[in-house]
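Complex shown without one protein chain; remaining protein chains in place.
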Amino acid sequence: MQNKSIAELAADLRLRRYSSLELTRHYLERIERLDARLNSYITVDAEGALAAAERADEALRRDAAGPLTGIPIAHKDIFCTAGLRTTCASRMLENFTAPYDATVVERLAAAGAVVLGKTNMDEFAMGSSNETSHFGPVRNPWDAARVPGGSSGGSAAAVAARLCAAATGTDTGGSIRQPAAFCGITGIKPTYGRCSRWGMIAFASSLDQAGVMARSAADAACLLDEMAGFDRRDSTSAEVPVPDYVDSLDDDLHGLRIGLPKEYFGEGLDPGVARSVEAAIREYEQLGATIKDISLPNSPLSVPVYYVVAPAECSSNLARFDGVRYGHRCEHPASLEDLYTRSRAEGFGAEVRRRIMIGTYVLSAGYYDAYYLKAQKIRQLIAQDFRRAFEEVDVILGPTSPTTAFALGAKLDDPVAMYLNDIYTIATNLAGLPGMSIPIEPVAGLPVGLQLIGNYFQEARLLNVAHRFQHATHWHQAAPAGFE
Amino acid sequence: MLWSLVFHSGYWQNPMSLDCTDVAKMAHLARLAIDSGQCERYAADLSNILDLVARMDAVDTSGVEPMAHPLQMAQRLRPDVVEESDRRADFQALAPLTDNGLYLVPKVID
Partner (left out) sequence: MQWETVIGLEIHTQLATRSKIFSATSTAFGAEPNTQASAIDLGLPGVLPVLNEEAVRLAVRFGAAIGAEIAPRSVFARKNYFYPDLPKGYQISQYELPVVGRGQVEILLEDGSVKTIGVTRAHLEEDAGKSLHEDFQGYTGIDLNRAGTPLLEIVSEPDLRSPQEAVAYAKKIHQIVRYIGISDGNMQEGSFRMDANVSVRPVGQKTFGTRAEIKNVNSFRFLEKAIEFEVERQIELIERGGQVVQETRLYDPTKDETRSMRTKEEANDYRYFPDPDLLPLEIDAAFIEAATADLPELPDAKRARFRADYGLSDYDANLLTASRELADYFEAVARICGEPKLAANWVSGELMAALNKSERDISDSPVSAAQLAGLLERIQDKTLSGKLAKQVFEAMFQGEGEVDAIIKARGLKQITDTGAIETMIDAIIAANPAQVEQYRAGKDKVFGFFVGQVMKASAGKANPAQVNELLKRKLQG
């Protein structure tokens, strides 16, 4: 069951080959048996999942099933779920249960999905290795000594290990695409504004975007169909019509113009990863696409720009965690100042504190122009590069990450080295463009991701381009040993 | 080539250096308690990050409009309608300390 696509599962459920309750129990049993190796879940909600499965079966019996009715999924623990705790992998929110659902959660529930639990992540989504979680690191299902990537590392590992049919993720600088690449799954970060941010705990508001982590582009399309769309509760939600993402999956790729940015193939790219990406490009040529070399001259600056913009926004977004209305509060505060400083120092981990400090610094008097304003201007240049590129090409391809998954602990003590891991993914967030990562030929038994970047609101095109590749290849079907 | 500048992050020409006074000032603004023992480490980490960030200086941005937001959209306006009802009990169930419907904090002296 765990290797079936969402379309197959939905068909089986409709034909009563098995019930959602059986399917849900099957996943819960796998989590129970296998997740100790991975630590991909922070909270498993067996009771809630079984109750939802029963309701799904009831709906199936009444022929009142939605497109995802009875399909067991997981949510990244950054999405608020009413009645089920939401920790953001932080001690700060260890005991926090939101009295409301995120819009994404609400929409998937309305489509009938069953929620198995909440997946592990980097604390407040700040990290690229899932090692900053208060609930311990997640391990890569392909090699337990390696990281799954981050920040949506729990969702990536859970999907790769078949501990859910699909999962939600969020992507601020690569947090869906990089772990998808490291874990050998398919991840899509839609255009900024495509999915509502309501109820999704903010890291960097102008960059954060919810997306899907699944085993295939077709599965991802099934979830995105339900998640995407305008939400009046989010001022930054786009009022742009949502096409049916499943409908266009099989569109022919003849005449597709693919751009290869030379900046994504230079120094720093692992040769094995480069070869794998080149092989994927040849596959696309076979599928009828034309290849064009392009340049995104300002993209190398995306990391410096990101490490101004994201910390600045995070330093402000995380000011609400003050120990007054919810969240961690220190013992016996001697004064208001003591309440603030100790609650926050105890509640936040090292990386979160570091980013709050950097963000505070770049916004402070005398530095704003040199850092924040400068970064906003270069952000404009980076977006302009893409706008120019998309006049000539339909999709941009390149590696998702310069390397395959690295060892646990390898970069933990060097924040800058860790940050450089997102060098190919960040520019997309700065520009607000949709991006995907799909598994291609592995290197030394470790998954490699191919990144696809589309023009604004071209998710349907990206999913189509990914799906045609997956139709022609089998890399996305590989399962890590022990989790087949 | 910019790539090499970014990748070899340890070899900047003019390293930014923050000292413990800067760290203390940021920690105060951000209301984060920092032990004196952590200060050096923070100063070093933050300096390294600022060195990475300093790569922006190489770009001429004169005449470039700053981009605060990825979407070229305007703010949507909400009709002036009350939709929320009293959920104090739900919200205060999350709170560490309340009394008679008020959130409590150590006495504020001004």
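By written order: A and B. Residues from 1 in each chain.
In this section, a residue touches a chain if its C-beta (ideal position, glycine included) is under 8 Å from a C-beta of that chain, and two chains touch if they have at least 3 such contacts.
All of these numbers come straight from a predicted model, not from anything done at the bench.
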Residue in contact with the excluded chain [from A:G117, A:P148, A:G173 or A:G199]: A:G199
Candidates A:A98, A:V395 or A:L433 - the one touching the absent chain: A:A98
Those residues of chain B which, in the complete complex, touch the missing chain: 28-29, 31, 68-69, 71, 73-84, 86-88, 91-92, 94, 97, 99-110
Chain not shown, touching residues in chain A: 79-80, 86, 88, 93, 96, 98-100, 102, 197-202, 204-206, 232-236, 312-313, 315-316, 318-322, 324-326, 336, 340, 360, 363-365, 368, 372
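Here, only the chains that are shown with their structure count from here on.
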Separation of mean Cα positions, chain B and chain A [Å, integer]: 22
Residues of chain B defined as touching chain A within the complex: 1-7, 9, 18, 22-23, 25-27, 29-34, 42, 45-46, 48-57, 59, 61, 64-71, 73, 75-76, 78, 87, 90-91, 94-97, 103, 105-108
Touching residues on chain A, where the partner in the complex is chain B: 96-97, 99, 192-193, 206-207, 232, 235-236, 238-239, 263, 266-268, 298, 300-301, 303-305, 307-308, 315, 319, 322-327, 329, 333-342, 344-345, 348, 353-354, 356-358, 360-362, 364, 371, 373-381, 383, 415-417, 419-420, 423, 430-433
